[in-house]
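Shown here: the complex without one of its protein chains, the others still in place.
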Amino acid sequence: MSGVSQASSHPARAAEDGGRAQGLAVKDVAKRFGRFPALKGVSISAEPGEFLALLGPSGSGKTTLLRIIAGLETPDAGTVFLQSEDFLAQTPRERRVGMVFQSYALFRHMTVAKNIAFGLEVLPRAQRPRKAEIKARVKQLLALIQLEDLGGRYPRQLSGGQQQRVALARALAIEPRVLLLDEPFGALDAKVRKELRYWLRRIHDETGVTTIFVTHDQEEAMDLADRVAVLKEGRIEQVGAPEALHEHPASAFVFDFLGESNRLPCHLSGDLAAFDGFSAPAVVAPGASGNTTAWFRPHETELSGEGPGLGVTVTGVHNQGGLVRVDLSAADGSTFEVDLPRVSRPTGLGVGAQLKLRPRRVFVFADAPVP
Amino acid sequence: MRTMVPEKPKGFAWLVVGAAALWMGLAILLPLVSVFVEAFRQGAAAYFASFQDPDAQAAIKLTLQVALVAVPLNALFGLAAAWLIAKFEFAGKGLLLTLIDLPFSLSPVISGLVWVLVFGANGWFGPLLDQLGVRIIFTYTGILLATILVTFPFVARELIPLMQAQGTDEETAAVTLGAGGRDIVWRVTLPNIAWALVYGVLLCNARAMGEFGAVSVVSGHIRGLTDTMPLHVEALYNDYNFVAAFAVASLLAGLALVTLAVKTLLEWRFSSELASGARR
Partner (left out) sequence: MALTLSLPRLREPSVLPGFWPALGFTVAYLSLIVLIPLAALIARPWEHGLADFWRTVTDSRVLAALRLSFGAAFIASLVNLVMGLITAWALVRYDFPGRRLLDAMVDVPFALPTAVAGIALATLYAPNGWIGALLAPLGVKVAYTPLGVLVALIAVGLPFIVRSVQPVLQDLDAEIEEAALTLGAGRWRRIRTVVLPAVAPALVTGFSLAFARAVGEYGSVIFIAGNMPLRSEIAPLLIVIKLSQFDYAGAAAVGLAMLVLSFAALLVINIGQALLLRRGR
């Protein structure tokens, strides 16, 4: 498998690229479609060999950004550089980026092997490897995606997950300088998604190619990427390692997008959020102060029969494996979700029970919308 | 949603089937059979003798010469128009689609008439062409133009819906893999539409060889020179030379049957690679 690594098979190319150092820099990129601003000045860079996720809801501009890097869209403003090369001055062909489409876009009338070989066969004659070389390379890639025996099949004869892998092999065949994936697992069912997720990470680690992938699934992004960029309405809200995003979300949007959340009004003094008769330690984002909203996770929330806390009524109890998810509502109609480990489930937990709710830790943001 | 599965007919159903069969027999099968019966009415020798006539041979040759130019031109147009309409977004696409369909709603006679209005002796460019010594009406060129107009939409109509349904995903993927225009068209697009193209060319050819009204207007009916096969059928029929008329007609009917057989075969075998519901 190591035979597929980037530098080995084309020494000339490796030299021309300056080894593997292939940093990608996107600066102040803006793009509008008609009156709709898809990107409003986005800057982000990817280190050589990095695995970067673009995470955001639909319409946040993440796919547009990916397509601009691939050369499929032209930005209205901004620059895209790979090392010292001006990407925007190059055709998609010259950029040599590998792209995996959400729909896979496999060539339906070509076999799997032909699909993978396509990028090599359309190279200008001078650069095109010999037939035997192409064949050997296709074989390596088929081994890499673990479909050695399916080279003669047509795409329609493959499962969704297999098609996905062929699409990736086809993109890798051209030894891309950057690999782009647009919602790579979007069309697959949950179980296959998870399998392919780890497999993709392994392929990345083996080939070492700088990879950018677009997803709306926060779990996928956090699980897979070295760094995650959260996009909202054409802007980047925050970029960082998954751990950093979890521990220090920059905005309420990021916090909310990265998982289920509860909200409660509070008064902030120092790093303590004060509620009606109780308080909780707060992670305070710059600029937050005074009367504001405290955000907290279902799993960082306690429930008890008595003591200080917000009075709530149980409206639903759902068993989810090792966890118990409790739905609650307060007297003013606001609703909460709490996850409890099954072992620490309090007695008498049933619909209609009156309990006290207390966050263990809250987050406070400057931009917090009032619930 | 579950689609209908045909059931064995019984009672009332036989009435429906019978009515349909009778109707089809009267309107379609009987005329078709009568062509061959009339052609062989005086035996096989008389039938084959009809094709010894140099005028008949000239008509066959002219028909082939017209189809040989008209069909490839319309196929080329169909490919260009379908590439344009299916792969790009631009203003005026709806208008273009309407104009491409327009010849379908023209009477064949009008499709011939318009060429006379443009190139005839009293036509817009008639006098000018006359001075240059160029004649279009009553010549091969006129017949060709009329045939092209009548068969204009056939290939385009077959390709456009299919290529629209296929979208631009594969071509875009090919671009990111470094393919240029020629590689995209030859390796990706054409193989995807090959059978639909064959299908469209087949229908276009059948109509081109069998066209009567439009060609009749621009031909001048000079036997051995500007009579195509259908026009030759008319001339023979009007001469009360029925065996020869039906003999030539039987060739055209045979062409129609072969066309339908291949068309049906394509529909069975490659239904997913043809534009669905665009049968014509």
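The first chain written gets the first letter, and so on, giving A and B; residue counts start at 1 in each chain.
Throughout what follows, contacts are C-beta pairs under 8 Å (C-beta built on N, C-alpha and C of every residue); 3 or more make two chains touch, one makes a residue touch a chain.
This is a predicted model, so every value here is computed, not measured.
Contacts of the undisplayed chain with the visible chains, over the whole complex, involve A, B. Across B:56, B:71 or B:184, the single residue that touches the chain missing here is B:184. In the complete complex, the hidden chain is touched by one of B:58, B:100 or B:143, namely B:100.
Hidden from this view is one chain, which touches chain A at 71-74, 92.
Touching the omitted chain from chain B are residues 1-9, 12-13, 16-17, 19-21, 23-24, 26-32, 34-35, 38, 73, 76-77, 80-81, 83-84, 87-91, 96, 99-100, 102-110, 113-118, 120-124, 145, 148-149, 152, 168, 171-172, 175, 180-181, 184-185, 203, 206, 209-213, 216-217, 229-231, 233-234, 237, 242, 245-246, 249, 252-253, 256-257, 259-261, 263-264, 277, 279-280.
Keep in mind that, in the parts below, only the chains that are shown with their structure count from here on.
Inter-chain spacing, taken between the CA centroids of chain A and chain B, is 54 Å. Of all the residues in chain A, the ones that touch chain B in their complex are 70-72, 92-93, 96-99, 101, 103, 105-110, 118-119, 121-123, 170-171, 173-174.
Touching chain A in their complex are the following residues of chain B: 169-170, 172-180, 183, 187-188, 191-192.
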